[in-house]
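Have a look at this one.
Just one protein chain is left out here, and the rest sit where they should.
And now, chain A:
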């Protein structure tokens, strides 16, 4: 176990290093930088001074070493386009909106999806199964971007039931201002419905054909007992193990929903940073997301062994 954690940790360090390096040189390869648009019209001396202040006048390799060194000490630096923004201010100010949006979407989508999945599996090969399958395929055909736009233009614009853009802030950051959150929540939650319904249905159908279910049926257990105690319990393994990834991606923001509804979240700012060539923020968000994702994958691996003791990690 300890060996495994150490191994994963080293892998994490290597991956993070590679990702940070690749990101840095990729952005450096783009002509123009965060300051070129702002300083175009300035006198040469002033421009040189601005560049000197931000350190952008140094050669690429030197900047690379400085950046990596700072990162090693947990410093991503302040945004070049807007010096008041740093990674920690970003997390403090913008993560709550993204996280609340993601959690609400999951709370809406996952239970509904699981319910539909159970229905489809229990009534396999009936009209209910077919209806759920086609409904899931239909919902999957709406990217959250498109669904967001449709909801926004119809319920927000035409009917005027909901505000078109905006997000609760201040006291209502985590609780309240629900009217603003309804459309974005639905727009993103639908994807979870389709995904989890299919996942659980397929898993349940798999389990239902296994021998212990046949045994349970042969010894005369009632159908609800079989479904609840034998099928659902085991069919939940892929659900439980896919939850951490869903959670990690969910709370770090849905770029499109945030852009459409102008929600001040992490995802939306990443797009801004990208278009501004704002190296510190791009690096910071990329590296943090990568670490979050790698750790999540590790937790997922551990969860596998918890929910299904037959699985052993790296047991040769």
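Keep in mind that, in the parts below, a contact is a pair of C-beta atoms (placed from the backbone, for glycine too) under 8 Å apart; a residue touches a chain by one contact, two chains touch by 3 or more; residues count from 1.
Here is the rule we go by: contacts and distances are computed from a predicted model.
**Q** From the list "Oligopeptide ABC transporter permease OppC", "Cytochrome c oxidase assembly protein", "Anti-sigma factor antagonist" or "Small basic family protein", give the UniProt name belonging to the chain omitted from this structure.
**A** Of "Oligopeptide ABC transporter permease OppC", "Cytochrome c oxidase assembly protein", "Anti-sigma factor antagonist" or "Small basic family protein", the absent chain's UniProt record names it "Oligopeptide ABC transporter permease OppC".
**Q** Can you say which of A:50, A:68, A:103 or A:140 touches the chain missing from this structure?
**A** From the options A:50, A:68, A:103 or A:140, the contact with the absent chain belongs to A:140.
**Q** Given that one chain is not shown, which residue among A:149, A:221, A:240 or A:307 touches it?
**A** Touches the omitted chain: A:149.
**Q** Extract the touching residues of chain A with respect to the undisplayed chain.
**A** 11, 14-15, 18-19, 22-23, 26-27, 29-30, 133-134, 137-138, 140-143, 145-146, 149-150, 152-154, 157-158, 202-203, 206, 210, 238, 249, 255-256, 259-260, 270-271, 274-275, 277, 282, 286, 289-290, 293-294, 297, 300, 304, 310-315
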